[in-house]
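Report on the structure given below.
Every protein chain of the complex appears in place save one, which is left out.
Just so it is clear, A, B and C label the chains in written order, and each chain counts residues from 1 on its own.
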C-alpha cells in the first residue's frame, strides 16, 4: 500500500550498471560497521533502491552479488589444505569462516528492517527465474536457500485455521495464490470455508499476514471421487457430524521464493491429526489429486506404450481428452478399463531415475501416503482433461502407516498401494511390457 | 514442571560411553529418513535421553558429536581443490555442502519438537563450560553459534515492556537472572516496575516466556550518580511527567547458551527511542554503570601506575576499598581527585590490544555511547567497592551521535568523551605516564 | 450457520396459540428455581423453540409476554399507596419490586446461554414492527429498552478500527448493513478501507463479531462537497499525510433491535479525537450529509412555501429532481440560488415541535455540530436527487465548541451555523415568510 508514496529512482535511467552499483554500495554499507548501528535505516534504504531497479539493472545486481560477495578462492584453498593436513576443530572453524560468503551476513542484515524477509523472498523469486540462463548465480541461490531453511525451520511455523472469521487480507491472498483449483471470488471462497470444510495454513511469526502453504479439506460421507462437486459454490452444506472421510482436495505452496524449503508433508499430517481430534468419527484421510503428468506421458513418454502404439480407439480418445474435450457419454467400458490400467501403470511404474515420474505421486508417496483408488472422470475441467485425462486419484494418509511407508519409499522408492490398485497396475504392465518391476508393498499386509 | 514426571535413565548406570552412544543413536535416527516423518517424536525421545545423561556421559556425548558428525576431511579437501582450480558457483556450492557438518542438520531437526530450542540453548551452555578443557569441541560450538545467529536474528526478536501486569512466570525469571543488581524478592521487583521505572526485554516468538535480555531504567530529574537510592524498595515514586533523564541502571543477558549472539546494542537504542516517544520531555538517555575492571587493574595492571607505585595514602585506601570497606567519611578531597583521575585514565587509556580494557566500557563505547561523568561513591555495595572502588560512570546515548561515535570506535577504537571527562583523564595521564595516547574524540566538537 | 442443523417445530402446525404457549412454558421454567441451576440448557432450548415459531405464533407469544409477565396492578397500587403515605426508602424498595415486571428477570436469564443477547435483540427487532398495530406491547418494549440501555452502556463498548485486515465475517456485515451509501461488493469495500480512508465501529464484548454502529471517513485536502467521487472504487488514493480535513460520509446503525439505545454521538467525537491524534495536521472534522426530508417537505410541507406556491420554473425543477432526474446542465444560477435559500431555510427553520424537522440535522445539531456549508449537486444519485434534491450539507464538529453547541441546542433548540449559512437561511426566510424565528447562534461569536 505504501509503495505508491515511495520515491523511485527514475526508471528511464539509461544506465543499469550504475543503478546496480549504487544498490551494491548500500549493501556494502549495510555489511560494514555502520550497518551494525544503523542497520534498520540502511536496510530500508536498500529495499527501496532494490525495488526501484528495472530488470536490466536487477540482472547486473545479481551478477555483482556473485562477483563481489563470494568467498575468496585462494583463502578457501589455503584453509582447506590446512584442514586436510590437520582436521582439527580449529582448522575446521577457520575453513567454515573462509567458505561462508560475505553475502550470508549481508542477507541476515536485511532482516534488521521491517519487511526484510519479504524483500529477500521476493528477490529469490526473481533470481530463480534467471537461474536457467545464469547457472553461475547458483551460489547466491544456495545462500538464500540455506538462510531460508534455517529461518523457516518447521519449529517456527504455526498452523492456523483459515475460516470466514479470518482477516480479509489473508483471505484475499488465498484467492490470489490458490493454484490447483482457482477460487472464483469471495462467494466461492466463502463456500470453501463453510461448516463442512476446513482450511489450514502455515505462517511464520515474522509474516503473520502471509500464508506460506495452505490446504483445503472437505468433510464427506465416503471418499469422494469427483472434484467438480467439491468446487461448486452452490453445493449443499453437509452436516460435519455425519462425515467419515476428510478429503484434501487442494494444497498450495504460496511463496515461489521459498521453493525447496518444503513444509507440505508436515502440513498434511498435522492437519490430519487436528481433524482427527475434532471429529473422532473420521475414518479416512485421503487426497483427491490430479495425475498431472499422465497426458504428456501418454503422448511422449519413452515407454513401449507411446500413443503411437495404442490401438486406434484408445489413441483417438486420448487425443480428444488432451484437447480438453470430454469423452462421449457412450464410451465403452472396455476403453475405460484400458485407460485406467494405463493410468495405474503410469503411477506405479513410470519413473524418473528411480523416483515416480508423476510429481504429485512423488510428493504424496514420499510423505508416506498410499495409492488407494483411481477415479475415471474425476476432474472434467479442461485442465483436468488435458493433463490428467480426467482421472483423479485418492492417496490415503493412514497415520499409523505413514512412517513405514515413508521408509519403504526412502530406502528404495518402494510404492505402497491398495490391493485393488496394484491389481490394476499389474494388468497394465502385463498388457504392455515385460520389464522387471520396482518393489511394491501391499498395504493389506 | 513436567520434568518431575519424566522417566530418567538410571543415573547410577556405570557406563557413560554406552549411555552417550545410545543418545547418539537417536541422533542418527533423527537425521535419517525416519526423522523426516517422525521428527517430532524422535526429537522428544532425544531430549529426554539427553537430559538423563550424567556429566561423564555428557562429556562422552560431546566427543561423539565431534567424531561422528564432522565433515569428511578428504571430501572437503577434494571439493576445495576443485574450487581453487575453477572457482565456479557450481564448485562453490559443492564445497559448501562438503563443509557443512552433519551436525548442522541434526541441530535444525531438534526444532521439530516442542522445546527443541530450549534444549539446544541449554546444551551449548553446558558445552561452553567444557571448551577450555576441550578445545577440540570448538566446531560443535561454531555450529551452534551459526544456527543461533540465524534463528535469533534481530529481525525475529520482539521488544516487550515488562510491567507488574506481566506474567509471573516471566517476572520470576527476571528475579532469577538479574546479574548486575540482584533482585531481593517480589517486593523489590515490584518497586522496579513502578510508575517511575521502565523495564524492557527482547523475546523470541518460539520462547514467549523466556526473556533473552532485559534492561531496567529509571525516570529521574537530573542524571543520577548513585546506585543505591535506585535499588531501595522504599524509594519514593517520582512523577514520571517531571523526569528529564532516563537512566539505564541494569542490563542483563539471560541466556548463557546464547553467548556471542548479541542483541544488547539494539535493546538500549530501541528502548531509548520508545521512551523518547512516550516521554517527549526526556533530554538525556544515560547509563549508571560500574567500572568492573578498575580494582583488579589498580592492583595488578601492567601499567606504571601499579598500586606499588602509588603514594601510601592512596594505596591504603585502595586496599581498603578492595576489601569491600567504605572509605572514611573524612577522606580528603585530594585523594578523591587522585582516584578519579586514575579511574578516568583507566577508562580512556587502559587497553586490551587496541580495545578498552574495561568490559563495560568496551560494550557501551562500541555501541556509540559517550563517556560522560564519573561518580565517586556511586556504588557503595561490597561488590561495587571491591570491583569498581565505589565508582559509577554515566555513559550517554545521544541518538543523533551514536552512529558517528560507533564508527569512530569501529575504525580505530577512538573513544568519545565529554570535555570534563577528557580533562580528568588527561590529568591522570600527565601525572602517571608519558606514553603516546590513543585517539580520542571531543564530544563537544 | 448452525441453524440449518437445528430441529424445528413443524411450521405447518395449525395451532399458533399452542406453539406460543409451549414457548411460554419454557420461559416459566427458566424463571423458576430450575432456571437458577439449569439456566444455560433451558435458555438454549428456549431460543430454538422461539426461533421455530411462525409469525402467527410469534404474535401470540408477544401477547402472552404482556398478559403473563406484567406486574400485578393490585400489588402495584398497594405498594404505591404505602409509598405515598410514607415515602420511606423501605417502601420505595418495596414499590420498585412490585413495579418490576417478571419479564425483566426472564430477559436477564436469556443471557445465561450463548447467543442470548443476539436472540433478545432480534426479538425486539420483530416486536418493534408490531408496535404500531399493538400499542399494548409497549411495556415489553420498555423492558427490553431498559435492559439494553444497561447492557449496552457506553462504558462497555469498545471502539475498533475496521480495516482490510479485519475479519471477513465483520466486513461482510458492513456490506450488508451500510444503509447510507450501499457498498457494491468487496472491491467497493476495499476502496473504502484504503490508506486515505478510515472506518471505525463500536462493538460489545459479548458480540465481538457484530458491529453496533460504524462510521466511514475520508481524509481529504479541503472539505469535500460531493459524494460520488468518494464512492468511486476507482478513485485515486490520496496521500493521507497531505490531508487537512476528515470528512464523515456515512454513519450506520447496524442493529434495528437496539433502536433508541444511541451511541452515534459518542462514536463521531471519539473517532474525531482518534484521527486528530493520528494526523495532527487535520484542521477540520466535518460530515458530508444528505438533507433527507427536503424533497418531501418542499412538496407537502405545511409551510407557506409549498411547492404550489413556488414560481413555475422552480416547481418544474423540483418535480424533475423528485423524479430522480438530474437538472439541465444549463440551469440558471438564479434558480440554484433560489433552491439553496430554500434548503438553508428548511434546515434552520422547519421544525417538528421545537426540534428541527430534518432527521439528520436533528442528530448532528443535538450532538453539538454546526451547520457549515450547503453543496448544490453534492449527491447526484437517484435517491440523493429524490430525497435531498441533490443537496449535501457539511456539519462541522469543532471539538472545542461541541459542548457549548449541544447545550444551546438542548436548552431551547438553538441551532449553531456558520455566518454564510445563516445569511442564506435568512434570505430564504425573508423571501418566503414573516413568522417569528427560533433562536440561532452565530458560530463566529
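Some points to look at:
In this section, a residue touches a chain if its C-beta (ideal position, glycine included) is under 8 Å from a C-beta of that chain, and two chains touch if they have at least 3 such contacts.
Quick caveat, the model's predicted, so the values are computed rather than measured.
Every visible chain touched by the undisplayed chain in the complete complex is listed here: B, C. Looking at C:50, C:151, C:200 or C:285, the residue that reaches the missing chain in the full complex is C:151. Touching the missing chain, out of C:48, C:70 or C:126, is residue C:70. Of the listed positions C:138, C:278 or C:337, the one in contact with the omitted chain in the full complex is C:138. One chain of the complex is left out; on subunit B, the residues touching it are 1-2, 4-5, 164-169, 171-172, 185-186, 190, 194-195, 209, 237, 239, 241. Within the entire complex, the positions of subunit C that touch the omitted partner chain are 33-34, 36-39, 66, 70-71, 73-74, 76-77, 79-81, 83-84, 87-90, 92-93, 95-96, 99, 101, 108, 110-113, 116-117, 135-140, 142, 146-147, 149-151, 153-156, 205-206, 265, 269, 367-368, 402-403, 406-407, 410-411.
Rule of thumb we're sticking to: only the chains that are shown with their structure count from here on.
Once subunit A is excluded from the assembly, the chains that remain, linked only through touching, form the groups B | C.
Think of the whole protein's Cα atoms as having one middle point; the chain whose own Cα middle lies nearest to it is A. This structure's chain pair with the greatest number of C-beta contacts is A-B. Measuring from the averaged C-alpha position of subunit A to that of subunit B gives a distance of 42 Å.
Centre-to-centre separation of subunit B and subunit C, using mean CA positions: 60 Å.
The set of subunit B residues that touch two or more partner chains is empty.
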